[in-house]
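A single protein chain has been removed from this complex, and every other one stays in its place.
So that you can tell them apart, the chains are marked A and B in the order they are listed, and the count of residues begins at 1 in each.
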Amino acid sequence: MAHTPELSPSQPSGSLHRMTAPALQPTETGTGTRQTQLLARMLLTPAVALLFIWMIVPLALTIYFSLLRYNLLDSESAQFVGFENFRYFLTDPAFLASLQNTLVLVGSVLGLTILLGIPLALLLDQPVIGRNIVRLMVIAPFFVMPTVSALIWKNLLMHPVSGLFAWIAKLFGAPPIDWFNDIPLFAIILIVSWQWLPFATLILLTALQSLDEEQKEAAEMDGAGALSTFIYITLPHLARPITVVILIETIFLLTVFAEIFVTTGGGPGLQTTNIAFLIYSQALIQYDVGGASAGGLVAVVIANIVAFFLVRIVGRNLEA
Amino acid sequence: MGQITLQNVQKSFGPVHIIKGADLDISDGSFVVFVGPSGCGKTTLLRLIAGLEDVSGGNILIDGKNVVDVPPAKRGLSMVFQSYALYPHMSVRGNIAFGLKMAGLPKAEISRKVEAAAATLNLTPYLDRKPRELSGGQRQRVAIGRAIVREPKAFLFDEPLSNLDAALRVQMRLEVTRLQKQLGTTAIYVTHDQVEAMTMADKIVVLNGGKIEQYGTPLELYEKPANLFVAGFIGSPKMNFISGEVAGRHDAATIGVRPEHLKIARDGEGWPGNIMVAEHLGSDTFLYVDAGAIGPLTARHVGELDLSAGDRVLLSPDPGRLHRFDETGKSLRA
Partner (left out) sequence: MARIATSRHVAVSTVAAWLVGFLIFFPILWMVLASFKTELDAFAIPPKFLFFHWTTENYAAVQERSDYVHHALNSIIVAGGSTLIALLIAIPAAWSMAFSPTKRTKDVLLWMLSTKMMPPVGVLVPIYLIYRDFGLLDTLTGLVFILCLGNLPIVIWMLFTYFKEIPKDILEAARMDGATIGRELVYVLTPMAVPGLASTLLLNFILAWNEAFWTLNLSTLEAAPLTVFIASYSSPEGLFWAKLSAASTLAIAPILVLGWFSQRQLVRGLTFGAVK
């Protein structure tokens, strides 16, 4: 019937009648000229080539070595053994023990850093006098090199005789704990959690600060109390940063090395040997190249499962 | 000199055709406005002329020379961006001088030209400020200063006023027009605002879906729109379109009548209808009328009318100002 004229009584009136005036029009930009594009490809090449080599050469070699019986002490004897190394590595009780240690370590640190990180971030988001200084104190452990933090904890805090913790235990009349003999894995979990708690807190805090104040005000106007606001507004807002924290920490925690290397050397027995440390000891202590390579590939597979999810999250963010 | 000719210019991004063959002749010293809705290709066409994008086909001639393979810097054009695109780390002086510096002009000459451009635009007191210390209007003037100082063959404006508030926009509109006339430099100006188009242009190019719908002076477009699209796009409030039996009586598929060409009466002849909304601006009165089978109509009356929502009115079109269109939307001329 009719081409309806737009009926918008509220539009700005006067001499500036603009029927088609959105404030910000999506710009119709292209990709530049051929010259620019060609140059751009050339500038990208070195980085891509380097990373490609860095990814493919060692990985290919690892795969190749993993199929050999190859010991550095007897390097003439390399021979093809198929999947023998994998069979050996995967059925080795040390592998199962270290896999378990790895999972316990990663799981516990994740749990501790997130469960403590959320309340800590919420606390730092409150009006606190001297917030910047508190923030600095909280973040500091993340900047301490792993060998230093491991040694401070091992010597100054957790030493069964002269450590601060032993003294505190005695104050309360309890027998001091010999951390690295009685509960060595837990000791390492504590150290690593201390290092990563700032990371989780900082990211959650950043996310909290990006939460729209008006959203919270709207919830308050709707009659939500502090707890409901947290559950229905804040927590959903934190879901994505929490996922990011979990994935990134997992990537790094799967290969915790220096802390173990410096404190326990994987012991006592295999109690603190994780997969990274097992592979290291197989390669550089027992010189079993084939076995270590097979183990390395197992680590790559585990990391890739995590990476798969992380890449998808980051990729989705890239669209925006 | 600044005569620009487009010959069958085409642009596609992959399979998407943004510009479907544009032919245009822009004479030296004229002010041409590209207008059209979002996504019509007007900005792309401007960027093709600027050389910021490659054409997929066709030729662009500047003063008779084909420039499709000439990089932007060598085309002798200058551009004012929607976001102003000022260099945030340079002072106003540095911003205006940058192009001249790139061209390798001697220092004294650069300084003389920058001072002159700044004086023209009342920017002299701000020459040593950084862009972030300026107001929106001042930034806009710096962007213009950067364009004029190079004495280009033509200015390209990409929606330069859309980030300003309404009052400033009117003022800058006048200023840009005045400056262009004073310098006599060709200008191509992209906007989605048809008021800007009508007030500033010597000639308007109406673009839609990558095609040039019509090219003409503002009054030509207003009085003789080539088709339904131009008729509906130019003029505010929009032209009323009526199809069906009423149009048939005029031997057309659709007839169009502008709100200002509808006579408003309480009784007598005309299309009856009820007022849905009445806007009283003092200088004008806008009536949004439900005219039953004819459809909703907008009517404009110069001056005040004592009518309000719910009132019944009769609307009759000025017979000499009726526009007729065929089934394809093309204008029918007697």
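To be clear about the criterion, a contact is a pair of C-beta atoms (placed from the backbone, for glycine too) under 8 Å apart; a residue touches a chain by one contact, two chains touch by 3 or more.
What you see is a predicted model, and the numbers here were worked out from it, not measured in a lab.
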Residue, one of B:V68, B:A85 or B:L183, that touches the chain absent here: B:A85
Which of A:L50, A:A174 or A:I231 contacts the chain that the document leaves out: A:L50
Residues belonging to chain B that touch the chain removed from view: 50, 52, 71-74, 77-79, 81-83, 85-89, 98-99, 102-103, 146, 150
Residue ranges of chain A at the interface with the undisplayed chain: 29, 31-32, 36-37, 39-41, 43-44, 46-48, 50-51, 54-55, 57-59, 61-62, 65, 120, 123-124, 126-131, 133-157, 161-162, 164, 166-167, 194, 197-199, 202-203, 206-207, 210, 213, 216, 220, 226, 229, 240-241, 244, 248, 251, 254-255, 257-258, 261-263, 275-276, 279-280, 283-284, 289, 292-293, 296-297, 299-300, 302-304, 306-307, 310-311, 313-315, 317-318
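Operating definition for what follows: only the chains that are shown with their structure count from here on.
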Interchain centroid distance [CA atoms averaged], chain A/chain B, Å: 52
Sites on chain B touched by chain A in the complex: 11, 13, 18, 37-39, 41-44, 47, 51-54, 71, 82, 159, 162, 166, 169-170, 192-195, 228, 232-233, 236-244, 254, 259, 276-277, 279, 281, 286, 288, 293-298
Residue ranges of chain A touching chain B (in the complex, touch as defined): 1-7, 9, 12-35
